[in-house]
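In what follows, a single structure is set out as structure tokens and then discussed.
Not every chain is included here, but those present sit where they belong.
To keep things simple, chains are lettered A and B as they appear, and every chain counts its residues starting from 1.
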């Protein structure tokens, strides 16, 4: 039966209960994933490399979705913030490589992020109905 | 019966399967439309004219919604990115003209877009239940 309250999810290696936000929040059949950047337990991954940062941010998104029994194919829509328009081609190449032929709806704009080391942040909404079984 | 997988939609004149993203993605009763800018088959429409670019971006949104059996009245929420705050009045006038008295929820911020010719990008979520018939 569908929960009538939002469920918060902290995925190992992504967030902890002390983080400013959860890895994701489930509401009905939808999973809203917090903005993912290119980091790991040691800090920023691939400084200065937009393609590799995109790949890593999507890898983290994949990890969060897996914890919700989902995959990248379940991503409905993404809002992407890039820090440097001249790196958009590198971003798009990594994006297409990660999502393959099942790419989500997307809006893509230029904006600085909270830490200057990160070149891209990916916010995503996924559709992972519990009824799928 | 509601599909348990996301459906991707490519609308003629908007995107093709080779595009970096689909025109829209359907998930349950919701349709997530990719960010729309002022373009057509020949490229940018109305360079330098925020009002006309807003009108054209919304026209493209309308085209995508029509392919989903929806209209602008079904838009729940829009996230709007403007490149120039001094053109906000022109944007708002065109916005009100297009949506009439049934205007969606909205957040509106300033951000550069992927191509400098575009002055506005509109990302929208619509509610088009299949049960509406």
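The rule we apply is simple: a contact is a pair of C-beta atoms (placed from the backbone, for glycine too) under 8 Å apart; a residue touches a chain by one contact, two chains touch by 3 or more.
Since the model is a prediction, treat every value here as computed from it, not as a measurement.
Because every chain is the same sequence, the assembly can be counted simply: 2 are drawn, and the full complex in the file has 3 copies.
The working rule: only the chains that are shown with their structure count from here on.
Between the CA-based centres of subunit A and subunit B the separation comes to 22 Å, rounded to the whole angstrom. On subunit A, the positions that touch subunit B within their shared complex are 29-30, 73-77, 79, 82, 85, 88, 92, 95-96, 101-111, 125, 127, 129, 131-132. If you check the complex, the residues on subunit B that touch subunit A are 2, 4-6, 8, 17, 20-25, 27-28, 30, 32-35, 79, 81, 111-114, 121, 123, 125.
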